[in-house]
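Heads up, one of the protein chains got dropped from this complex, but the rest are sitting where they should.
Now for chain A:
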Amino acid sequence: MSAVLALGAGACGGDDGGSGGDTLNIGFMGDLTGPDSAIVIPPFNGAQLAIDQYNATNPKKKVKLIRYDTQGKENQAAALAPKAIKDDKIVAMIGPAFSGESKAANGILDKGKVPSITPSATNPDLSKAGHKFWHRLVATDQAQGTGIAEALIKAKSPKKAYVINGKKAYSIGIGDFAFQAFKAKGIDTQRDQIDETASDFSSTVTKVVAAKPDVIFYGGYYSEGGKLLKQLRDGGVTALFASGDGSLDAKLVEAAGAKQAENALLGCPCFIPFGEQTDPTLVKFVSDYKAKVNANPAIYSTEGYDAATAFIAAIKGGNETGEKINDFLKTYDTKGVSKQVKWGPEGELAETTIHLYQVQDGAIKWLGKSDEAKPKG
């Protein structure tokens, strides 16, 4: 990847002093080398792919993607944002990838009049800060927790539901939204919380066995989700198990075991083109991505690609300053590889979609949008 970057920089004639001449700088901010980089490198690759494709057309203004590696740390994001604005004179920013670092950097970017599109930060509060240059390409945890719960209600018409979540902010948040969604439909719902650092969840299993739920929603990340799912199944719980984007990873299946993970339902505001695609745009995207990265598209790859594509469209239209690009985004309405890209006034997507995935025969498969998908089990 660094080789590609170096080539790109060389071709532009060493314009390290920032945007200007025939090149504009766009930033990508997120955890590129830290503990959760597995969900940030795919959107980075998606963005880089879109920009390489654009530069290959020999446009008047080329685009250079600059990496800002926060390692997921909020103070890093707050320190890197001013550098990106002052030194590198970026005209747009993809990211920050996570919600915590977004809270730290969004205000700085907004003051610097740099439009930003995050491909993956899902905290509902981000759009409430009143920033005029901020956008996101995914639905919130609220839409996600509610959407998955409603899909479960539709698929299984449960009488009893059980919500389990971890102790991290994301885990509690999405658990709350799912819990409220079940309650709102008058479903008898109980709840328990697990400690992510522990390995013995037998007390939670005991509670679930006693409650005999028809469906289980777990809010949290894959490594604990896998352990929990294994212990639930070994404890004789057969209810349909569902979770959100934090658990949408093949490592969930590995940690739970293929047999125990079978039929686990995973929702995400992201679109991952697993398996064979029929839509020609997607077929091309998947093959281009594979050729460039030497891996299949993963979580938020399509969103990273669409974020870069939106900025490229603005630059193609002759918008070369942050403010002009931001104005252009207000009118942007295009079908991307991930979804229809169109923003409302707060920078939230005009229309949000939750996609459902399911573990079938030990692999994660895409089922479709949450209101249409028909899960097994």
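FYI, a residue touches a chain if its C-beta (ideal position, glycine included) is under 8 Å from a C-beta of that chain, and two chains touch if they have at least 3 such contacts; residues count from 1.
FYI, contacts and distances are computed from a predicted model.
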Hidden chain of the complex, named as in its UniProt record, picked from "Sulfurtransferase TusD", "Multimeric flavodoxin WrbA", "ATP-binding cassette domain-containing protein" or "Branched-chain amino acid ABC transporter permease": "Branched-chain amino acid ABC transporter permease"
Touch criterion as defined above, residue of A:53, A:180 or A:193 at the omitted chain: A:193
Hidden-chain contact residue, picked from the options A:103, A:135 or A:227: A:227
Option touching the unshown chain, where A:102, A:140, A:189 or A:204 are the choices: A:204
Touching residue (missing chain; options A:255, A:341 or A:354): A:255
Residues belonging to chain A that touch the chain removed from view: 35, 167, 191-195, 197-207, 209-210, 223, 227, 230, 234-236, 251, 254-255, 257
